[in-house]
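Of the protein chains in this complex, one is absent; all others appear in place.
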């Protein structure tokens, strides 16, 4: 089912954990889909200095989480934003078709973390804060996403959490 | 499929053959059905003194032909008329259900032969012959049946003979 | 590496004696039962003997057994066959939300063809309420189909009660006994059902053979057309080796049933006790007592099932999450959903199903491996006791894309 590379990352995932004083935190997924990925990043001089993840999910979810952390470490924020879910899947030697859409979201989580970081930077810099009511910087899993105004497209997840 | 008794009669059929100067000849069946049975009888003092058959047909047809000749030999004409297809099947220890109607007609052939005999006796006795145009006594396979006015119930057998 | 197979609800290894029978009917008694010669008659006789053996497993008459290619075809034949035979090609069918897909998808197919279908809910143990069945019966109800034992959580349904109520209203009852027959005592007359699906490969027989029990007098039409095999209800050259093998498997199942049941129940209970002791936040799914003796379906909180299975697999242990038939898909099990289990919990559901070949050492090996697997994955998980899950605000861009 899974490629050797996927199994290798699944068995020995890189960079598992949290970064308590992360510069950005991003989360995607929900238990209805089966996967939850949370990424923590530390940014130094515009580069991803450290990254860690926590994932609840299937083999693909864990392997893509691990892979994205490996791909991104040391990259500039701009370069990191160019890494797509597809890049990750390719780096893993491919994923089973039915896993491509559901469990291949680690890059999305990374992008959320970067947005969170950029948002916080902006906030701690000059601009106003009216748009960010109810979000507290640094609180895991909140942050950037709320700004997008995108929610759960009608799935009844609230009851399950 | 067949009982031992059926196979025994099929393998060693009794009374196969013709009686050239038969007192009565009766035939049933047609190749559409799959079986043709022809019975020849010799009657002496109201009893079946000799009987022979010729049969084109399946195992059941041959076995029932053989069995009926054995059952009837030495019996009075009246007793012979009481032997039914069912009696024959029972004497053989039963027949497969799908063979009961089609191949179990030996008693019918016997009855035809007896009718043929009785008809000829009558004819050679007193009564008129107007009803028997076209039949010659003693000609195998013709005779009694024509009198009944029963024909092929619409099956297209003529073309096949 | 030690290999421990704990997925007997998905399929079982063929019993060596059963395989021997299959080979005999492939290479020696290989005739076509429709042939009138000796080769054919030997095969015919063997098939009719097998019919009697399978009938005896469920207390039926031999003429009430129709061999099929498996449980799925038996379910289809029962439901489509009764529906086809129904007066005007329309009508109402009652089933439950926890049926196998062989039943559910057949019902959905008939729905598209004009039938009405009621999918009854279940309680938190996965149990159907017979009174709800009775209340759902309409004038035009042509069939009630409720499974005997659930393949995923092992819950045994109150079929005898359902059938009694159905009989009062003259509605025939089908039960999918694929997981039950051969594993627990099953009797068509004590249950009072009119149709029952069986499968060989769940009871140490080969895949590709099953049977449908049809009580005499039940109106049913064939769905596969051709020769007059199986008394006109199921065309196709009989799978003689499969049928004979299924009969052998049934015979062994019947003979060894008490021992097998005690054996798997003992292992299952040892496993559950050990697991609950060693791992916090594990819940048993399904009914606490009215369940198959070999089924241990559990939900392990804060981890996802597949990742557990993969880790177990890496250490030689085979188990399942949800039913094997749907594990290629990512939807959470419809059975656990119907039982009202929240998604984050049902995602961590695992099914361990024990068999005659398992030993206490197998169980102890799993109890050694599984807790550390769970611990490792929990350490990796953003969920956990006390931790509040991120909730909607963590929404992902891909949510609208569905799930593959």
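As written, the chains take the letters A, B and C, and residue 1 is the first residue of each chain.
Simple rule for what comes next: a residue touches a chain if its C-beta (ideal position, glycine included) is under 8 Å from a C-beta of that chain, and two chains touch if they have at least 3 such contacts.
Since we're looking at a predicted model, the values are computed, not measured.
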Across C:52, C:224, C:290 or C:367, the one contacting the chain not displayed is C:224
Of C:126, C:154, C:172 or C:242, the residue touching the omitted chain is C:242
By the document's definition of touch, the residue of C:10, C:146 or C:253 touching the omitted chain is C:10
Answer key for C:90, C:138 or C:207 versus the chain not shown reads C:207
Only one of C:19, C:52, C:85 or C:265 touches the unshown chain, namely C:19
Per the touch rule stated above, chain B touches the missing chain via residues 2, 7, 10-11, 13, 16, 27-38, 54-59, 61-62, 97-103, 105, 108, 135, 140-142, 145-146, 148, 150-153, 155, 157-161
Those residues of chain C that touch the unshown chain are 3, 5, 7, 10-14, 16, 18-19, 22-23, 26-28, 30-32, 34-40, 68-73, 75-76, 100-103, 105-106, 108-109, 199, 201, 206-209, 223-229, 235-242, 306, 309-310, 312-313, 316-320, 324-329
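The working rule: only the chains that are shown with their structure count from here on.
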Dist(centroid_CA(chain A), centroid_CA(chain C)) in Å evaluates to 39
Among chain C residues, those touching two or more other chains are none
